[in-house]
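What follows is part of the complex, with its chains left where they were.
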Amino acid sequence: ILRSHTGLPAVCFVWQIAMVILFGVFIRYDEESDEKGWHEFKRSHNITSNIENDFYFRYPSFQDVHVMIFVGFGFLMTFLKRYSFGGVGFNFLIAAFGLQWALLMQGWFHSLDPVTGKITIGIESLINADFCCAGSLIAYGALLGKVSPVQLMIVTLFGVTLFAVEEYIILDLLHVSLDAGGSMVIHTFGGYYGLAISWVLYRPNLNLSKRLNGSVYHSDLFAMIGALFLWMFWPSFNSAITNHGAGQHRTVINTYLSLAACVLTTFAISSMGQKKGKLDMVHIQNASLAAGVAMGTSAEFMITPYGSIIVGFCCGIISTFGYLYVTPFLEKRLKLQDTCGIHNLHAVPGMLGGFVGAIVAAAATEEVYGKEGLVETFGLSGKFENRSMSTQGAYQAAGTCVAIAFGLVGGVCVGFILRFPLWGDPADDFCFDDEAYWELPEDEETIPPVLEYNNHMINKHQDT
Amino acid sequence: ILRSHTGLPAVCFVWQIAMVILFGVFIRYDEESDEKGWHEFKRSHNITSNIENDFYFRYPSFQDVHVMIFVGFGFLMTFLKRYSFGGVGFNFLIAAFGLQWALLMQGWFHSLDPVTGKITIGIESLINADFCCAGSLIAYGALLGKVSPVQLMIVTLFGVTLFAVEEYIILDLLHVSLDAGGSMVIHTFGGYYGLAISWVLYRPNLNLSKRLNGSVYHSDLFAMIGALFLWMFWPSFNSAITNHGAGQHRTVINTYLSLAACVLTTFAISSMGQKKGKLDMVHIQNASLAAGVAMGTSAEFMITPYGSIIVGFCCGIISTFGYLYVTPFLEKRLKLQDTCGIHNLHAVPGMLGGFVGAIVAAAATEEVYGKEGLVETFGLSGKFENRSMSTQGAYQAAGTCVAIAFGLVGGVCVGFILRFPLWGDPADDFCFDDEAYWELPEDEETIPPVLEYNNHMINKHQDT
């Protein structure tokens, strides 16, 4: 039987070897990263400058997204007083695995060449792989402190798989052409996936670990690093794979404005929700990000600057209310323990964003976008040429429902897999504790006082 | 009457609603972010590639500036032992408000279309809005720990307004074409604005809070995160809105070199200023940045690499001396309490930078810049075609004086507004304390020892 402390090495090794083999069989460079391919591409497309390589359109945004995944999500989850190693460390592990598996899964569904049987990858594939991981990292937020690293690897394996299928249905079959920042495919799916897993893994005696389920002063500051990098780079997240030119440009403006508005309403509701009007760091760290989630679908639309601000305004209110009232309600009534409150940061704002996108899509006109802009933005060419904008809006709404369904059903199934008594999860009185999985350094208090050194001065040689 | 704990929500809500309305009336996408507009722009300018969109020239720098505003300024102000939440949190709040208000104020003065009555925005507007916030964030540095969030919102409201007017006078009326990194308009103005406010708000009994007016080991490390991100990204700050091509390129080189030289002289003076030659973290965190401030005006000039190093060399010395001797002097003699020492980091280096810029502008020749380079760099076309370089230098110097005047007069006025007993500022013995405005987590010492858990091992299921 798989012993708790040997499970992790085995999973890491075996799965990584599987990656080597699958990458060997399937993954190749695309024509813009292949040395020979790029020379041919330039010739055939009559391109004279290397700056036309997609790399230069996407790389700055890619690195911002990369920072969001590893530092943003990672440090946002360091807020617990004794689970900071697990927060940032396991985030690191599962994202590093998830992005490899995502390249394969997304490749099979989206870019498998039927002739050669190969998947070709470029910078946009790396961005999509990071996005795909985000779904599982969001789910980790609900589970933080209550699961083992092996369980997280399983959550990621299935999370990435479900993501790729769901994304294929939404983007390809329903032709929801616009979800560049993933309100639906990333946040709605990831949010409900995590909540469903957490619901299945409900621990009635979790209050045995209550003493560790909270922050200390400096752990909240570490979490603020994560929160700010997420907040600052969200315009890059939403614009990373949008259309070149005005598309990327506009997406950045919309997301930037929406996030700014969200901060003010978050501070307002946070202060109103506490006696004496004090602010709560949990709200500032989380609810101020909700606007980025909600703009994931519609930031590329011509939603107008004030439209973006209105979305941000509402999201700050809704998300902070969620932290104040809904999360406690879910825990008490629905037996749903959601450590980071992903319900308020991802599930609900993501769903809202999906429906906002549906409305804005249905309202799109040729007058606003121009003829070629409309076709380009919504991808309404080929067999979708005759789809009306109101039909497109209905498909966008349907896409949101697909994301919710995949999250809930997939999460329940994965939750039951995680309940097998094999995976080394912590006991109820040992949750939220790095002691379970990490060699911890000695306590800070044991640093001896420095007074006694004053007689040993700096340079030993000077005594001579 | 406005109660202290209800003031903040009211201000946030009302002002944010005002933003929605004003954005609805005034703000639209510019021709490079509008879907239809960009297609027309490409056609009319005969552009074939989307890479010519201004977005690709500016976005990497924009994100660096954004990091400086939120993580740079924010974490630099976490150095106090019990005001880190306020440092990074209120910085977040006022920057998020300030950038929205800045888009409006700067738009009215610089890009209001007289025909349509609309302001159009693009990536450069976002950079300028971030810059405009910086003025108020600098002022916050002088006030850190002594004012309430509502007071900070007022500081920002007026700060952004004054900034836009001052910028209009300096850049448009005086045609000081070169202040891309804002030595004058950002740092000189922001520095004197904050100092004047602080002078009006002088607290004779501030030593009642003396026990909290200092750092602890880890708070200094958090501040170092902010300091380093400011230091590293300052080349982006100064080059973000300079001319495409050689202009941006040269600005980066000059700022990079100047900052490097500044670090060495900062370490030197810091070590000389202390008994036993020990270094002081306050100097390292702050004075090493002074070169970036001072190069804000002249980094785009052909100041030469060694010219940049000389500026950095001097700034490190002047700024560190300021921290050692001037700040204590100001507090004792001028009744001026400057928590972060913005006098030494922003006011004086900014002013110096303005005058250095004046000298370098007066010395510019066609031999060095080339004919078209001279016209392009200094914008000497149209009605300024015949302005001589020495006249341009004089206008640059005049611009610096305008910035000082706006800072001092504006700051005194705003200071008196802040003295109304309405805004919930902390009592003298309650300054520098997050307890006043934040729900604080329990103390770190209350984490129970881990020894007792050794008998509860990891997986509860394994016991069965």
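Letters A and B mark the chains as written, and numbering starts fresh at 1 in each.
Note that a contact is a pair of C-beta atoms (placed from the backbone, for glycine too) under 8 Å apart; a residue touches a chain by one contact, two chains touch by 3 or more.
From a predicted model like this one, the values you see are computed outputs, not experimental measurements.
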Next on the checklist: How many copies of this one chain make up the entire complex, given that 2 are placed?
Outcome noted: 3
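Quick note on the criterion: only the chains that are shown with their structure count from here on.
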Checklist entry - If you fit subunit A onto subunit B using the CA atoms, what's the rotation angle, as a multiple of 5 degrees? => result 120
Checklist entry - In whole angstrom, how far does the Cα centroid of subunit A sit from the Cα centroid of subunit B? => result 30
Item to check | Interface residues, subunit B side, partner subunit A - complex | outcome: 4-9, 12-13, 15-17, 19-20, 23-24, 27-29, 32-40, 42, 49-51, 53-56, 59-60, 63, 66-67, 70-71, 74-75, 78, 82, 84-85, 88-89, 92-93, 96-97, 99-100, 121-123, 126, 149, 218, 222, 225, 437-444, 447-448, 450, 453, 456-462, 464
Checklist entry - Can you name the residues of subunit A that touch subunit B in the complex? => result 4-5, 51-52, 56-57, 60-61, 64, 81-82, 148, 211-212, 214-221, 224-225, 228-229, 231-233, 235-236, 244-250, 252-253, 256-257, 259-261, 263-265, 267-269, 271-272, 274, 276-281, 284, 288, 302, 304-306, 309-310, 313, 368-370, 372-373, 376-377, 421-430, 433, 435-437, 440
